[in-house]
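Everything on this sheet refers to the single structure shown next.
Left out: one protein chain. Kept in place: all the others.
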């Protein structure tokens, strides 16, 4: 059997956002996105779970040092998005709708180069306790 | 890489049930199902998580509108089972033992026709915070 | 300052119930209790928190041994209500509507004689994660 | 002993906000409020717990019908604040800093006239899972 | 009405401990403390909630800056107890049994001098999700 183990680290950040497709008119935006399209933004406490999978190092017993993983997430994700307005303050969502799906893909693409290529990576993002997403699925 | 994202929506319902196999005698039922076989029913707060997987629509950034998914779950699952006695009040469990496993399969079969066939579907059902099931596994 | 400390023990039980006032007609019962009045019962995972307050014993550092408190709750409350139909299977709710409020008062009255009179007692009962009660208030 | 019971109803809403005192200069605002002062807002999933205390009605066994309480919270609080920018979209925080403390007091003042004066009222508001407030204390 | 608001900050630390009264013989210690008396220690993820109560400052809308409160807890409590053996590594529990009750009182006494005397202070400490204590009660 493959001796891979997955390790998970949970972090959180708070951000404002608004769902909006600039190529649509106002009525279509309101019809599709409802309250999430309101012009002055609303916000969430995003709970982020980063999963890293690989074979534990026999010397340490670690797949990856969770303290290092936590620092990487803080430097790359939290510094960028915490207490920000995703639509206004970030280059990533200047032209990309900040749905939970898109935020998870963006976080994956930001973290992937910082994690050893021998390790698999998966992102789970809670927008609310009742709505969450996973990427890659 | 496949660009699929999974989205999850959590809902809940309360119901009474009793575990019982009518083809067995009372002693066998009590031996196998224990307190869960008591004749006057007991109940649970069922927490239901519905997972839908697919490629996000580039126009909306949604795999599926979570509001639509929530409405489908409410119409098809909660209307049918919430505040009901599963054994007495539902056709689904008239002749099927309402174990968590069977309830999850029934919910999957009820929801599958209402979800776009291009999207995968998975059900997680918590019977208690310590006992839960997933289907398909 | 008073040197009292409160200790809390959390337990849970599952039960079926139905809200119903036998002195009312069916229409009034349905109007007041809605889905909670459905004749075949529904159920809940009740989460019970028992709070006991007093001055810690200087020899043990305990207000009360939590293992002893857990055993008392199991013997007096869980044995009586777990996996039961509150309306049908218990003497306490034969003639008393099993609302969360009434269940909390009944649990208090059952536990009070089993706890040292020098210690205060309070009951918190979660009927669902969003509905709960406390007695005495 | 007083026969009062407290009942609690939990609801949630999402909103954007920014902490800012307009009578201070930018440097003081940034020094005092840090990241919470960023100009384009950030947001939270606010979890709101409303506690109502009184003697249960002997006919219903209810202190207050939780469905009615839930409807009042929805009509008065959630309609006003959910998916809104508290600073921009609400009259309540046009000239009042939307700290968790102030939001809790505002919600109390909004709900108090809608609840029977014989019943006590208390608000708990979670801004994040690690920061929350209670009013009256 | 008193305009006091309570604010709560949640932090956590991990520690090892053992319950033991050195003035008792081994048999008494084992009888009273059971598995908690095992000689090589066991441990917990302690969840700590610090409650501070007072009237919000009209200029900031804060009872107390939660970031400042979090820093105080980190400097005074977490630096001292996190990843430590309470019996072996701390002066506080050299001669005091580290029950949850006693740990809560010790944390209160450590934090009290660091908090404005105009503000009330209360400690809640979770030893496990099912066992927790509050001081002052």
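Order of writing sets the labels: A, B, C, D and E. Residues in every chain begin at 1.
In this section, a residue touches a chain if its C-beta (ideal position, glycine included) is under 8 Å from a C-beta of that chain, and two chains touch if they have at least 3 such contacts.
Being a predicted model, the structure only gives us computed values, none of them experimental.
Touch, as defined at the top, links the missing chain to these shown chains in the whole complex: A, B, E.
Listed by residue number, the positions of chain B touching the unshown chain are 19, 21, 32-34, 96-102, 104-105, 129-137.
Although one chain is not displayed, chain A still touches it through residues 1-11, 53-54, 56, 59-63, 65-67, 120.
Contacts to the hidden chain, counted on chain E, fall at residues 12, 14-17, 35-36, 38, 40-45, 82-85, 88-89, 128-129.
Here is the rule we use: only the chains that are shown with their structure count from here on.
With steps allowed only between chains in touch, the distance from chain B over to chain C comes to 1. Two copies of one sequence, chain C and chain D, touch each other mainly through non-matching residues, since under half of the numbers at the interface are common to both. Chain centres here are C-alpha means, and the one lying farthest from chain E is B. In this view the innermost chain, defined by its CA centroid being closest to the centroid of all protein CA atoms, is D. Here the CA centre of chain A is 41 Å from the CA centre of chain C. Counting only residues that touch two or more partner chains, chain B has none. Every pair of chains meeting the touch criterion is listed here: A-B, A-D, B-C, C-D, C-E, D-E.
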